[in-house]
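Only one protein chain is missing from this complex, and each of the others stays in its spot.
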Amino acid sequence: MPLTPEQLAEIAEARGETRPTLRATSPGMEAQLYIAHPVLDHGLVRVIDYMGDDAAITQAARVSYGRGTRAVSDDEGLIRYLMRHWHSTPFEMCEVKFHVKLPVFVARQWIRHRTASVNEYSARYSILDREFYIPAPDQLAAQSTVNNQGRGAVLEGAEAARVLDLLREDAMRSYDHYEAMLAQDGQQGLARELARMNLPASIYTQWYWKCDLHNLFHFLRLRADAHAQYEIRVYADTICRIVRDWVPLAYAAFADYRLGAVQLSARGAEALKRRLAGEVVTQESSGMSKGEWREFVAEWG
Amino acid sequence: MPLTPEQLAEIAEARGETRPTLRATSPGMEAQLYIAHPVLDHGLVRVIDYMGDDAAITQAARVSYGRGTRAVSDDEGLIRYLMRHWHSTPFEMCEVKFHVKLPVFVARQWIRHRTASVNEYSARYSILDREFYIPAPDQLAAQSTVNNQGRGAVLEGAEAARVLDLLREDAMRSYDHYEAMLAQDGQQGLARELARMNLPASIYTQWYWKCDLHNLFHFLRLRADAHAQYEIRVYADTICRIVRDWVPLAYAAFADYRLGAVQLSARGAEALKRRLAGEVVTQESSGMSKGEWREFVAEWG
Amino acid sequence: MPLTPEQLAEIAEARGETRPTLRATSPGMEAQLYIAHPVLDHGLVRVIDYMGDDAAITQAARVSYGRGTRAVSDDEGLIRYLMRHWHSTPFEMCEVKFHVKLPVFVARQWIRHRTASVNEYSARYSILDREFYIPAPDQLAAQSTVNNQGRGAVLEGAEAARVLDLLREDAMRSYDHYEAMLAQDGQQGLARELARMNLPASIYTQWYWKCDLHNLFHFLRLRADAHAQYEIRVYADTICRIVRDWVPLAYAAFADYRLGAVQLSARGAEALKRRLAGEVVTQESSGMSKGEWREFVAEWG
Partner (left out) sequence: MPLTPEQLAEIAEARGETRPTLRATSPGMEAQLYIAHPVLDHGLVRVIDYMGDDAAITQAARVSYGRGTRAVSDDEGLIRYLMRHWHSTPFEMCEVKFHVKLPVFVARQWIRHRTASVNEYSARYSILDREFYIPAPDQLAAQSTVNNQGRGAVLEGAEAARVLDLLREDAMRSYDHYEAMLAQDGQQGLARELARMNLPASIYTQWYWKCDLHNLFHFLRLRADAHAQYEIRVYADTICRIVRDWVPLAYAAFADYRLGAVQLSARGAEALKRRLAGEVVTQESSGMSKGEWREFVAEWG
């Protein structure tokens, strides 16, 4: 459980007092504000602030389209049109700020998304907590034998137990030594900016992460994808549910045109058209490589 | 006067209804929301939405500093510290969206600031209004004789009158012809995306422009500067006053450490230290070029 | 013809002298360096500098994949794999710098691509040339009657002649007055930063524009698209041909997976699968809106 009673009280207090505003509000997002969604064994995601709603997207689009937009008067239709035709700038008009607690190896993947603002807990300045990610048994997976970058079957029995023991013991020992090096009783105590390097990538850090909706969708498309590592995907899945509450029309368009979409190469589209015309298409006649053909068949049979 | 009665009514309506929110609010910014600040002869700036306040900056900084921050407990002191030491990321945690109406030649300078989101009125899609920037008499300046990129004395008498006539007449004629080319009575009518190219850079356009506070400060430092062209500076000055109401502590730190700051090169700092020690420093002995020395003397006498 | 004999001589001189380098070179791009490709009536595109080649992409990818990549040893296969799976960062490892001369209304669309570096000819600082874009007869199109943002039939006869006359005369008159306002014989002369506002958006400007290959592909996908305005599309088409010479493998993958690709929404993919299974799918049973269905049928019959 990632939250202390003090933290829960703080959240309750933050949610206890509303203020009047002239800004647009999203009822679905007001219901989310400050609430901690647990992720993994000690992680969390919660919304700290947001700006804009579905109407902010169409309002920005209508500045672009001016008088001409009378025809596209329906908000849902306009949002779907914008998403379908990659008119991405109106989606940048919404902004959200999350508080995220996450293992360092997940943070290292996450930070690769550059179009966002971040303030991370500084281990130069402060001492990290003794919290480490230890996979749940059903996520303790073997190396995939077909995908260099993926997981295979779940480990079982003695091997699983041994791995969990190693992860736990090394984490605890590293943290014990971290504390021992920092200690100032009877010694000077190592600088925090040095001592932290003894800690493994399974340790939890936290940050504030702020992003606009367009770039958030890009993040979600890549990280809520089946090829993303499980430990970041669960964060992306949690954020998907939050975004669905925040901007339901935009999220539905995103789900249809991005998350659930299928990209066909020129060769793939050609192959499908030949199939629709009744032709039998083979890898050879498609012009695709073996890898491409395998992925094509996985989708289209 | 840039606003129609309909537009004023729309603003009054938007300001007439408050909604409850659990988010942080800035009282100074709530007072600004939607209100149109006139700029130049037909331009305006108004706040459409915002996120965060002074406390959002220190809150983000304290995530970074964690437990270590007890010492820097004062918000004003922390914000000044962050600004002084170029810790810019906490300032990115505030966001603002403006509606701006501005001449095209000003828009062309403004858009050079890339770290922002923009939705501009599209003249491919819609027809532009007959509104052009005509300088007020006190801004009708001659080319500077010392600065290739600046203004000199104000034009007077016949020359001023002639310039104003040319600007007005060419603008009106271009717009007449724009309309004539677009007209569909008795002819097909030229495509809007082509007809617009007949319009001069003095025509007004409008956009939604969204930016975080750090990047807004960067914009303001460059555009509220005395070297910026007057026609963009008046927009920057207006935004400065809005930001002062929004985040008074951050704005005060910005005014002290950026807007009013003096940058000394290594050579300049050396020259000042020698002066403080009682030495007389000349251009030759300073190691500065003539241009640098001129700027140094302009600041320090 | 956009180039003077002096400019042609300058290009010939730049191409006359090779220097030895230890860097990777692209033979196809060396053949392109400095050469001016005419675009529109007075515009041009030419390569001023570049960095990297196809091998720079796979080299960067192999840093990522380390020892694991032995299996994907073929450069072409690896590049296609990266493009297919949206692994975009290796494509950022190539960079190119263009000199572009283009009408201002095209520059205004182009600059919306923010992930690039630009130095534009400054009309605050210098005087613009008397060069305006006047559409060729086959591009003098009427407003589309079905697409608010597009072109319809070509104008003919008297209407075409009238439009061309208006564009030409207004451009010439505006430029005459621009010169008259700037003139310093017998008067002070208006500041250049003000006088320029009298010039229409058809006037040519020029800039240096630098971009990495990933972001260039994004630009090309949007601007070489059939929905882009003709006047920017011809620039994108020219750049496509240059990029094909520079990085032939990456360009071929881009052509297959982006330029020629077909994006299917979840609903669209579902509809196609039902069709492949022999079912007749209608708009109603597809769940698509009329607009989406129209676009779907346009692609898939």
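Going in written order, the chains are labelled A, B and C, and every chain counts its residues from 1.
In this text, a residue touches a chain if its C-beta (ideal position, glycine included) is under 8 Å from a C-beta of that chain, and two chains touch if they have at least 3 such contacts.
Predicted, not measured: the structure shown is a model, and the values here were computed from it.
Novice: Taking the entire complex into account, which one of C:Leu44, C:Ala61, C:Leu190 or C:Ala250 touches the absent chain?
Specialist: C:Ala61
Novice: Which residue among A:Arg19, A:Arg130, A:Arg151 or A:Arg274 touches the omitted chain?
Specialist: A:Arg151
Novice: Which of these, C:Phe105, C:Phe132, C:Trp207 or C:Tyr251, touches the one chain of the complex that we don't see?
Specialist: C:Trp207
Novice: On subunit A, what residues meet the omitted chain?
Specialist: 103-105, 108, 111-112, 114-115, 118, 122, 124-126, 133, 135, 140-144, 148-153, 155, 159, 163, 166-167, 170-171, 173-174, 177, 180-182, 184, 187-194, 196-202, 229
Novice: By the contact criterion defined above, which parts of subunit C meet the unshown chain? Give residue numbers in ascending order.
Specialist: With respect to the unshown chain, the touching residues of subunit C are 14-15, 17-25, 30, 33-34, 48-52, 56, 59-61, 63-69, 89-90, 92-93, 95, 97, 99, 117-122, 125-127, 206-208, 210, 212.
Novice: If the missing chain were put back, which residues of subunit B would it touch?
Specialist: Within subunit B, the residues touching the omitted chain are 65, 68, 71, 77, 80-81, 84-86, 89, 112, 148-149, 222, 227, 255-257, 259-269, 272-273, 275-276, 289, 291-292, 295, 299-301.
The working rule: only the chains that are shown with their structure count from here on.
Novice: When subunit A meets its copy subunit C, do both sides use mostly the same residue numbers (more than half shared) or mostly different ones?
Specialist: Subunit A and subunit C contact each other through largely matching residue numbers.
Novice: Per the centroid of Cα atoms for each chain, what is the distance between subunit A and subunit B, given in Å?
Specialist: Chain centroid spacing, subunit A to subunit B, equals 35 Å.
Novice: So what's the Cα centroid distance for subunit A and subunit C, whole Å?
Specialist: Roughly 33 Å, centre to centre.
Novice: Find every residue in subunit C that makes contact with two or more other chains and list them.
Specialist: 112, 148-149
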